[in-house]
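One protein chain omitted, others in place.
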Amino acid sequence: MDTFLAQFLSGLATGGIYASLALALVMVHQATRLVNFAQGELAMFSTYIAWSLVQAGLPYWPAFALTLAISFAAGIAIDRIVLRPVRGSSALPMVVVFIGLLVILNSVAGWIYSYTVRPFPSPFPSEPLFGQHYISSHDLGAIGVTLAMLVAIYAFFRFTPLGLAMRAAAQNPESARLVGIRVGWMRALGWGLACAIGAAAGMMVAPIVFLDPNMMSGVLLYAFAAALIGGIDNPFGAVFGGFFVGVLENLLGAYVIGQELKLTVALAVIIAVLVVKPSGLFGRTLVRRV
Amino acid sequence: MADGNLPRTRIARGKRAALAALLVALCGLPFLLSNFSVFQLTLVMAYAIVLLGLNMLTGYNGQISLGHGAFYAIGAYATAILMDHYGVPYWMTLPVAAAACLVAGFLFGLPALRLEGPYLALATFALAVALPQLLKYKSLEPWTGGVQGITIVKPDPPFGLPINADQWLYFFTLAMAIVMFALGRNLLAGRIGRAMVAIRDNPIAAEAMGIDIALYKSLTFGVSAMFTGIGGALGAIAVQFVAPDSFGAFLSIAFLVGIVVGGLGTIQGAIYGAIFIQFVPNIADRISRAAPWAIYGMMVILFMYLAPGGVASFAHYVSKRWRRRT
Partner (left out) sequence: MSAELLRVEGLQAWYGATQVLHGLDFDVAAGSVTALLGANGAGKTTTLRALCGMVKTRGAVAYDGRRIDGCATEDIVRLGIAHVPDGRGTFLDLTTEENLRLGGITRGGKRALGPDMERMYGYFPRLKERRAQQAGTLSGGEQQMLAIARALMLKPRLLLLDEPSFGLAPKVVAGIFEILRAINRDEGVAILLVEQNAAMALELADHAYLVETGRIAIRGEAARLRNDEAVRRSYLGY
């Protein structure tokens, strides 16, 4: 029972990270109808930037904040500059551009920072809270950071005019223009937010899996699984899906299949969900009257 | 008929003459180039078969696959296992690889029926990412050779022909490519091809016209996988080696890049794309030893900016301008 609880809680911690990345994927999908295959590499690169800042002497939390800001700006820049020339084309050229980005980021990270695996600092103490042995302080902290971020994003979209404008622009760009919303900039903001969220996810996961240019590929796959389980257009579903996948991964890994086939399990989960309920657990079946 | 356009037969004859000339050139090349270049061209032809298969699924039928590396791997491993463990001659492994991939593709196509665009891309991407891990799994090691993989012996030219093994493999692959492209062209130019395109462009109308969408989509997946598997088998024989890490996500990504750069929904696009994915990484490597993939990525992005329709559409545009002059 003890280990079960420990596995469950640690699953929640990684689940929170998957949830964040899944949320980033859903946000970009809502704005562009596309899945951003480069989201993982963007998060990885942001984490390396954070590492450089810490190495240069900046204390953790200022480095964290600065990395979020840089990632936000980079996301906006990517949408406005890199994606602009293929905006009018069909889906596949844009997918290829994402792929190009993925490859460039991975390669440049490897070039600047080399492929050696490095430790990444955690802002949380190394001794577990209250001396219990169910969950490490970092895991607890990661859950906390993830939840705080998700709540902030929710509040932003639900309660602020800008959030409402962004939702409108994503759902119905033409009508949004007809109320004066600058749809292009809303989309760029969506990208910026997605990259900032991804950066936070990367910085939370790096102390666990250690920093190297390929650290996000497995995480990205789980985030995909989470986003699909929750319904690709449903941010809440993505968050739930993330925690669900995190716990499932840990429990299956500990009790059923061992560590070796984890990715295959993720694949099986994805296919199972898609076969049984393609719109995900919370996929919307909206009532519409014409 | 006399409205200024060349009569159909004249154009067809011109095209046929060009193809014949190309064929002659292709047959002469192995005797003029180094063994390594011949090997590279053999790979190009294997990739061309792969890309034709992928193009069938994604370009003509509209189902995005980011997991065709998996079918390539199945074809490659089928060949390797048959040749290494059972001593099957290389040419006999091809039908087996083809059959295995046809079945695998069809089976994957069934659940994939319910998936649209990004969902399908994700599911296939998951396949691509998960496969290397599966191939390395300890229980499968007696078959797959685990992380080490399997090495294959290069086949000798038959009947004591006075050419070396690389050259023989080149001709063998060329013959297979011609067969597969002829097969593909017939499929795509006829009713089946039109049905595929109809399903891509307007599934509801297609269904209303009596096309069994489920059957066609799964069959297309199967046939597409079959082509890819044959390419994989040929590729494995050429490279003489299969190992899990050669068949990761990067390979599937390269294939998708190949058909988009080559030209979606065209047959010649498969050839242009194969040339791109074989040689551009080499060029990128020469430009920057330190981060070749970064250069590759930039070239791919630039290509999308300048020619989102791929080389095929650019070539078509050029040939139309040329024809207007004459």
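By letter and in written order, the chains are A and B; residue numbering begins at 1 in each of them.
Here is the rule we use: contacts are C-beta pairs under 8 Å (C-beta built on N, C-alpha and C of every residue); 3 or more make two chains touch, one makes a residue touch a chain.
Not measured: the values here are computed from a predicted model.
Among the chains on display, the ones the left-out chain touches in the entire complex are A.
The chain that is not drawn here is touched, among residues A:V183, A:L211 or A:A226, by A:V183.
Screening A:L58, A:A91, A:L147 or A:A168 against the full complex identifies A:A168 as the residue touching the chain left out. Looking at chain A, the residues touching the absent chain are 160-161, 164-165, 167-168, 171-172, 174-183, 284, 286-290.
The working rule: only the chains that are shown with their structure count from here on.
Rounded to whole angstrom, the centroid-to-centroid distance between chain A and chain B, based on C-alpha atoms, equals 33 Å.
Taken in their complex, chain B has these residues touching chain A: 58, 64, 66, 111, 114-115, 117-119, 121-123, 125-127, 129-130, 133-134, 136-138, 249, 253, 256-257, 260-261, 264, 290-294, 296-298, 300-301, 304-305, 308. Contact residues on chain A toward chain B in their complex (touch as defined above): 29, 33-35, 37, 82, 85-86, 89-97, 99-104, 106-108, 110-111, 217-218, 221, 224-225, 228, 232, 260-264, 266-267, 270-271, 274-275, 278.
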